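Of the protein chains in this complex, all but one are displayed in their positions.
Up next is chain A:
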Amino acid sequence: MTTPTAAGSENVGTKTTGARSAGIRKAVVVGGNRIPFARSGGAYAHSSNQDMLTAALDGLVARFGLADEEIGEVAAGAVLKHSRDFNLTREAVLGSALAATTPAYDLQQACATGLEAVIGLSNKIKLGQIDSAIAGGVDSASDAPIAVSEGLRTILLDLSRAKSLGDKVKIASRIRPKHLSPDAPSTGEPRTGLSMGEHQALTTAQWKISREAQDELAFASHKNLAAAYDNHFFDDLLTPFRGLSRDSNLRADTSVEKLAKLKPVFGKELGDAATMTAGNSTPLTDGASTVLLASEDWAAARDLPVLAEVVDGEAAAVDFVHGKDGLLMAPAFAVPRLLARNGLTLDDIDYFEIHEAFAGTVLSTLAAWEDEEFGTTRLGLDGAFGSIDRAKLNVNGSSLAAGHPFAATGGRLVASLAKMLHERGAVDGRPARGLISVCAAGGQGVVAILEAR
C-alpha cells in the first residue's frame, strides 16, 4: 500500500515538487479521453495510429486545459505498429498542443499496453520523479503494417550493400514471384501457431464454459454499454472522431436469442462442443485512449478533478506453450497475488473491470477462482479463491460491446473505472474500490487496484 508523504519541496532546479527521498506519495487519475472505438475497416479505416492517438490526446488537452503545459511524461503504445512509428508517442506529443518539452516513450505489452502504461507512470509519480503523466494506447487493425516477405527483405538488404553493378544484378536476379507475397500481421501465437481465439477455445472447453453463459455475458456487455451511453456516462470520457460519437460495435438491440443464432468461429474441431462465436468474441477494432495521471498537489494546483487513486498493480505470466495453462489465464494468478499484497479479498472490491477479450476468457477466469482444486494446487490457498457478485462486473459494458483496439483498452478501463469509483464515493465508510484485469498475448496478464477519491 502507498503511504502519503509530505510533498512539496521547492528546491530550485528540481523539476518535480515530489519528495525525492522520503517514501512514496499518491498517484491519482484526473480523467481520461478516448475516441469512440470503430470496427476495423469502418470509420477509421484510413486513420493511422498517429491520427487516432493525436485525436485522443487533443481531446484530453482540451478537456483539462493542458495547452502549452509541460507534462512530466507521456507513455503510450500500439500493438500493431509500423516500423516508421518507432517514436509514435513522442510524435503524437509534438503534433499536440502540449509543450514540445514534454518527454514521451513508447511501450508495448500486447493487450496490457495501456494498463501497464498507467501503472508504470503512476509509479514514477509515486516516487516523485514526475508530477504529471499521460498514459495511452492506440491500435488500428485497419491500417496494419504489411511487410515484404522475409525472402525479399533479405535480398533487398543484400542489394543495398552491393558495391558493383554486377553484384547488384546478381542479387536482384534472386527475386522470385513467391517473394512478392506480403507478410501481414496476425493474432497467432508464434510458439503454437494457434490464433488467440483457438487458444481461448481450448481454455473455454477445459473450464466447461457453456455457449449460453458466454452469450449472456456478451448480451450484458452490449446492454450495459448502451445504458451507459444513454445515461451520458461517456460525455466527459470521449471526443467524437471522424463522425463517430459511439463505439460502432455496440448493438443496443441485440438479444440472447440473436447471439444464439451465430455459428461458432473458434474451436470448430470441437464439433457440437464449439461455443465461441463472433458475438461472444471481440472484433478487430480501431481506436485510441488516454488517461491523465498526477500527484495530488499537481492536480490541486491546477484546480483539476481527482477521480481515483492508482493503488497498486501486478503482472503475471503463464506457461501456456504446452498447455499447462490457457493462453489468457495469467490474470487468474495476478489478481490473487495483488489482493493478498494489499490485504484484500474479492469481497472488498466494489467494481470488477475484467477485459472481455472473449466472453470465455472472463468466465474461465471466474471458474478458476471458484474451483477448489485450482485454488489449492495452483494458487496455494486453503480452498477456492472465491467468487464475485456478477452485479459488480463490467457494469458499464466492456470489450465485447465497445470493441478492443488492443493497446487502447487499458486506458478505456482506467478512465471509466476511475469515474465510476468517484461517483460511487464511499462504501461502508471506506473509499469505493475497483479491480482491473487485462489478459494479453504471450500468456501474460496485468491487473490493478483503483480507489475512489
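The rule we apply is simple: a contact is a pair of C-beta atoms (placed from the backbone, for glycine too) under 8 Å apart; a residue touches a chain by one contact, two chains touch by 3 or more; residues count from 1.
Everything below uses one rule, namely that contacts and distances are computed from a predicted model.
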Record-based protein name (UniProt) of the chain missing from this complex, from "Twin-arginine translocation signal domain-containing protein", "Cytochrome C biogenesis protein CcmF", "MaoC-like domain-containing protein" or "Macrolide ABC transporter ATP-binding protein": "MaoC-like domain-containing protein"
Candidate in contact with the missing chain, chosen from A:Asn33, A:Gln50, A:Ser221 or A:Ser364: A:Gln50
Among A:Asn33, A:Ser96 or A:Ser398, the residue in touch with the chain that has been omitted: A:Ser96
Full-complex contact with the absent chain, from A:Arg242, A:Arg302 or A:Arg424: A:Arg242
Residue numbers in chain A that touch the chain omitted from display: 46-48, 50-51, 54-55, 58, 67-68, 70, 92, 95-97, 99-100, 240-243
